[in-house]
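As C-alpha cells, the structure follows; a few thoughts come after it.
Selected chains from the complex are presented in situ; the others are not included.
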Amino acid sequence: MLEQSNLGQAFFNSFMIAIPATVLPVTIGAFAAYAFAWMNFPGRNYIFLALVGLLAVPLQLTFIPVLHFYVQNLHWTTDNLEATGIPGLPWVPLWLAHAGYGLPFSIYLLANFFRALPSDLFESAEIDGAGTLTVFFRLVMPLSVPAIASLVIFQFLWVWNDLLVALIYVGSSAEVAPMTVNLANLTTSLGAGSNLLTAAAFFSMIVPLIVFLSLQRYFVRGILAGSVKG
Amino acid sequence: MASVTYDHVVKRYTADVTVVKDFNVDIKDKEFMVLVGPSGCGKSTALRMLAGLEAITEGKILIGDRVVNNVAAKDRDIAMVFQSYALYPHMSVYDNMAFPLQMAHMKKSEIDKRVRNASRILGLDNFLKRKPRALSGGQRQRVALGRAIVRSPKVFLLDEPLSNLDAKLRGQTRVELQKLHRDLQTTFIYVTHDQVEAMTMGDRIAIMNAGILQQVGTPGEIYDHPANLFVAGFIGTPTMNFIPANVTNGSAKASGFEVKLPKALPAGSKGTLGFRPEAVTDRTTDGGTTLDMKVDVVERLGSDQYLYGSVGGDQLTARVDPRMAVAPGDRVRLGLDTRGLHFFDGESEQALL
Amino acid sequence: QNAGSVKVIAEWASTEQANFLSVLKPFEDSTGIKVQYESTRDLSAVLRTRVAAGNPPDLAAAPNPQLLTQFAQQGKVIALDDKIDMSQLKQNYSQSWIDLGTINGKLYQVYSWVSLKGLIWYNVKAFQAKSYTVPKTFDDMVTLQSQIKGTGTTPWCVALKSGGADDGWPGSDWLKEIVLSQSGPDVYDKWVAGTQKWSSPEIKAAFTTWGKVLGPGDDSNVFGGSKGITNTSFKTGGNPLFTNPPKCYLHNQASFITTFFQEANPNLQPVTDFNFFPLPDITASYAGAHVVSGDAWSMFHDSPQTRKLLNYLTTANAQVIWVKKGGKISPNKQTPLDSYPDPISKESAQILVDTKIGKYDATDLMPADMRSAAWKACLDFVTNQGKLDSILATLDQVQATAYKSS
Amino acid sequence: MDFGVLLTDLPTLVVVILGVPALIGAYIVGSEFLVRRLSDKRRPQVRPWFWVGPALFLVAAYLLLPAIGTVFQSFENNNGNFIGLGNYESQFANFPTGGAWVAIRNNVFFWLIFYTLFTLAFGLILAVLFDRVLYENIVKSLIFMPMAISSVALGVIWNFMYQYQSPGESQLGTMNALVTFVLHHDPVSWLQDQWPTPTFNILNNLALIGAATWGITGFALVILSAALKGIPADLLEAARVDGAGELTIFRRVIFPLMMPTIVVVGTTLVIFALKAFDVVYVMTAGNYGTDVLAYRMYNQLYTAGNSGGASAVAIILLIAVVPVLIFNLRQFRAVEARR
C-alpha cells in the first residue's frame, strides 16, 4: 500500500516544485517591487495597480489558454520534457506558472515594504558610490528581511499545498506529481486506510511548519533603529 | 579641479515654497567654505542639490567645469555627512565606514587601515562591532562623520557634523578636520551653527538667510565688516548691540549718548548704530566715549562677565572683566571703543560704515 | 519491449487504483504495451483543460457519461464503430448498454463496470427479532413503514450529504427509481432528454411518493429528521441500522455501501447480518425496472495500442478480475455469476442480468447544470416538502436553459 | 516507502536550488551591466524596465492575456459565436435567487465584509497582543498552523466542528456540543440552516466564513506583525512619555503607521474574499444559499462546460475589484506625498 502510494517520490517532487516556484516569484518580484518603489518610469502607478487587479483573476480561467500555448506552440508536454532526459525539466512549465500566479502578490507586498524604507538611506548609499545593484542587494534586501521571510513562507505554502495547478500543468503521474495530488487520490477512494492518510497529511503539513518556524527568527524588531535622526 | 559653482540656483518644493533663491557662489578648489544661517534657511537644501539628492529647480551647479545638474549622485564623487546621519542600521560601525571604500573597490588592507585610522580619530575604536542602534547620539554622529572622512573625494559636504559632540571632542575633531583638509587638499563645504567653528575653520564664510545669500567673505571680513544688519546680528555672541541713531555732523546720536563717527556719513541719515559687546568694556580711556549703564542682568561666564542693561532708552550688552564687582541695579561707567563702530541704513539695512 | 504505450485517465485511486492496475497487468504482460495510468479527483477539470489545450489522454473513464457526451458532440472524442471489435461487443453486451453509448447513431462510449441503484438495505437480525418480512410491493413497504413506526422507532435512514460538490445525489437516486418504476421508461427517457417538465404530474408524483416514504411533517419517518438527512454523509448513513436497538430499519443505497457497513462495524457479515431487497415495483406494468450507473470509456486518441486496450476492457476476462475483488458488477453477459466474491454481489449481478427495464442513471445523463439543480432540489425538498411547487418551478427554469448551453 | 528517491535524485534538487537563483542573479547583473553602457540621461529611463521586465512578462503571459481572452469569451457562446451580453443576461437573470445573484450577494455582502473585517481585526489584534508575550514565536505558530493545512483537510476539520446530531443524541461536533451543553439550546445545523430567512441566510454563510477566517488569520498575522516590528521604538516611547495609554498608542501611533500595510493586507483579503472557493467547494458546494462567484465559475467552466458563462462570472468578479484599486491609488499617492 505504502509502496504503491509513491509517498517518497511525491515528497521529493513537492520539493522540486515548491523550491523554484518560491524562489522565482520572490526574486523576480523583489526586482520589480524595487523598481516600483524607488525608480521613476512612465505609467508606474497604473502598471502597479493593474498588477494588483490581476491578483483577482481566477486561475481556472488561465489554465486552458496557457496549457494550449504550452502544448501547441512550445510542445511542452510532460511527456516531451521527460523524453529529453534532463532531470527537472518536466517541472519548468509549472515553475513558470506558479511564478506568474505568485508575482502580483509578491510585488504588491514587497513594494509596500520597500517604500517604507527611509529615503535618507538610499541617498547616503548613492553618495557612497553604491550602484543600483549594490543598493538592492546590500540595503534593500537585508533591511526587508521580515517582509521577504513572510513572502517566502506564503509562496512556499501556497505552492506546497497547491493541487489544481500541479494537476493541470504536470498531471498526476507518479514521476512528477507532488504530495497533494497523491493525497487527494488517497482521499477519494472508498475506504482508503485512514492512518496512511493521516500520516501523509502530517507530512504535507510539517514541511510548511518547519519553513515557518525556521524563518521566524527573521521577524526582527527595530531593523531600522539608529539609522536616521528625526 | 574641484571648484564648486552655484549659478543662479533656485529650489522650489511647491509653487509657493521657494527655499533657495537665486543662489550664486564660487567655491574655489581646495577651499574650506563654511555655510551658516538660521535654522531652516536652506543650507541643507543647498548641499543636497550639490550632492545630487535634490532636483535643481532653476540654474545650474558646476563641479570643476562640468555642469552636474543631470549627473547621478554616485558619479559626482562627493562625500557627505548627513544632518540626519543616515547610518546603515544593519551594518556594524566598521562596515558603515568601510562601505564607501568597498564601493570604490579598494583593497581590503587599505580599507582596514583607513577605517581604523578614522575610528581612532573619532574615538570609536571600542564600538567597531556595534550596530548603530546600540550607540549614543554623539557616537552615531561620529560614525556618520567617519563614513565621510575615510574617503578622498573631490568635495566634502558636512552638514552640522559636530552638533552632538561635547566641547572637548568637538575641539579635537575640528582640528582633525582641518588637518584632513590640509592633507587631502579637497574642497570642503561645512554647515555649522557653532560660531567658533565658523570663525576658526573656514577660509571663507557664506551666510544665508531665508534662502538668500547675504555675504561671502573671510571670517575677519564677516566679523569686522558685516555687509548688512542681518549678518552683523547673526555673527558674534552675545549679539551685536543695535541702537537706533541719527547722523548729525560727523557723529551719531542715540537716545542716551552720542558718538563720533570714524567716517563721514550724509547728515540726517537715520539708521542703526552697531557695536559688539566687547567694544563696551570697563576700561574707559580719556577722551574716549563713555556710557553710563544701568545694569539689569549680570551673566558670569567664568572667563567673562556680561552686563545687560540700558543706556538712555536703549538696551545694550557689555563685556567686562570677570572679576569686576557689579550687581543688578548698579550704575556703571563703561568705555566704548569706537574702532569697532558700524552704521546700517534704516531702509536697506546695508552697512554704511 | 517497444510495443508502445497508452495514456489513461480515470478517477480510481488507492484501492480502486490497485484493482484497476491488476486488471491491466495481464494485458501489459501479454502485449508488452505499457499503460500509463493517471488518477485524478478533478476529472472534469483536468479533462476539459487537457482536451481544450489539445493534450488529452488516449482513453478516459468518467463516472458521468454526460461529460463524455459533450466531448462527443464537440467532436473531441473518436467514434468507436470502426475502432473496436463490434461483433465481440454485441456478443458480450445487451443492446441497452450499447444504446447508452450511442450518440447520433455512432458509438462513443463503452462500459466496463457498473453498479445497481435502488437497493434497500436492512439489518437481518433486527428484522427477524421483530419478525418483519421483506416487502414484495411498494404498498407492502408502506405498511411495513407504519408497522415500524408503531413501535416508536423511525423506519428509515436517509443520508444526502456527500462532502461538498455532490451533496444531494443520494436523494436523486430515490427519485430516479420512483420515476422509472411509477411512470415507466418513456417518461424516464423524456425526463432525461429534458422534454418532460419537472412540474409535469409524473415527476411531481415521484416527489410526493418519495415524500410518503419520508413521512408526514416532512420527515417523521426518518431518523434524525430533515436536519439529520442533510447532515449525514451517505457513507455513514446506514450505520444506525446496526445500533442496539436499531435507530432505523431500512436504508436505500447502491451496492457499494456494504464496504462502509463493514468499515464501521467490522464484524458484520453479509446475508447473516445485513441484506437487501430491490426497491419494490410501484406500477405493475413496469415491474422489474432498475436504474444502473457505471464508468464509461471514451477514446480521445486513436492508435493500435489504444484500440487493443479498449477491446480488452470490454471482455469478460478483464472485467472479472475486478469483479472478483468486490464492489463492482460487470455488465458483460459472459461474466460468470460465480465470479462474484459474496452472495450479495452475486445477487445484485443476478438482478442486473434479470433486469427487464434497465435505465442509466438519469441525473448523470442530464446536463451538469440540470444535474446539480436536481441534487439541490432534493435537499430543498427534504428540508421543506411544502415548497415542492416552487422547487419544481425552479427546476423547470433550469431545464429551459441547461439543455441549450451544452 | 521509497524515500530512496530522495537520495538518488538529490543532486537534481541541489542543482535546481542553486541554479535557479544563479540564473536570475545573472540576469539582473547582466542587465545592469548593459544599462551602465548607456548615457547618463538614458540610464534612469531604461533601467526600470529591466527590473520589472521579467515580472511583467510572466504576469502578462499567465494572467493578463488569459484575462483579456476571458473578456472576449464572455461575449461568446460555447461555439465561439458572438452573442453580445447573452452570458451576462443569464447570470443576472431572475433576481434575487436566479443566475449569479446568490453568489454575488454572498461575495459582496457576507464574504467581502465579514471575512475581510474578521481576518483583519483578528490579525491586527493578535499581532499587537503577541508582540508583548514571552513566547511570541510559539503562539504565532499556533495561529499559523491552520495555514499549513490543505483546504481539503480544513474542510474535514470544520465539517467535524459543525457536525450535527439529532436533538437528544450526544453531539460530536464541537460547536453543537457547546450549543447544547452550555446554552441548552437545540443543536444547530450550521451549514444547512438558512437562518434567519432563506433569502437572507446569514448563519450558514457566516459558518463558512468562520472556517475560512480560521484558515487565513495566520496570513494577516504574519504580515501585520512584520510591519509592526518595523515601527520605530522611539515613537512608542515618545507616546508613552506623552502620557498615552497602550490603547491610545495603538489607535494614534501604531495604527496610522501600519496603515499602508493594513491596506495591502486588506486589499489582498478583499480579493481573497471575492475569489473565495476552497471552503465552499469542500463544505457545502454552494448548496443552501452559500454559492460564491468563484465556485459558480468553476461549476460553469468544468461541470457544465459553459465557458462563456464562466467568463461572464469571472468578469463580474474582476469588476468588483475595481473600487478597491481606486482606493489603493489614493492611498498610494498619500504615502508618496509623505516621504
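Observations on the model:
Just so it is clear, A, B, C and D label the chains in written order, and each chain counts residues from 1 on its own.
As a convention for this text, a residue touches a chain if its C-beta (ideal position, glycine included) is under 8 Å from a C-beta of that chain, and two chains touch if they have at least 3 such contacts.
Computed from a prediction, not measured in an experiment: that's the story for all the values here.
Chain composition of the entire complex in this structure file, expressed with the shown labels, reads A x1, B x2, C x1, D x1.
In this section, only the chains that are shown with their structure count from here on.
Each chain gets one centre point, the mean of its Cα atoms, and the points for chain B and chain C are 94 Å apart.
Rounded to whole angstrom, the centroid-to-centroid distance between chain A and chain C, based on C-alpha atoms, equals 42 Å. Chain geometry summary: the mean Cα position of chain B and that of chain D are 57 Å apart. Looking at chain C, one finds that residues 42, 45, 48 touch two or more other chains. Counting partner chains per residue, chain B has residues 72 touching two or more of them. By the definition given earlier, chain contacts exist for A-B, A-C, A-D, B-D, C-D.
Against chain B, in their complex, chain A makes its touches with residues 118, 120-121, 123-131, 134, 138-139, 142-143, 222-230.
Those residues of chain A whose C-beta lies close enough to touch chain D in the complex are 2-3, 6-9, 11-12, 15-16, 19-20, 23-24, 27-29, 31-32, 34-36, 39-41, 44-45, 47-58, 60-62, 64-66, 87-88, 95-97, 99-101, 103-105, 107-109, 112-113, 115-116, 119, 131-133, 146-147, 149-150, 153-154, 157, 161, 163, 180, 183-184, 187, 201, 204-205, 208-209, 212-213, 216, 219-225. Of all residues in chain C, those touching chain D in their complex are 42, 44-45, 48, 67, 70, 163-168, 223-225, 227-228, 230-231, 367-369, 372, 376, 379, 383, 394, 397, 401-402, 405-406.
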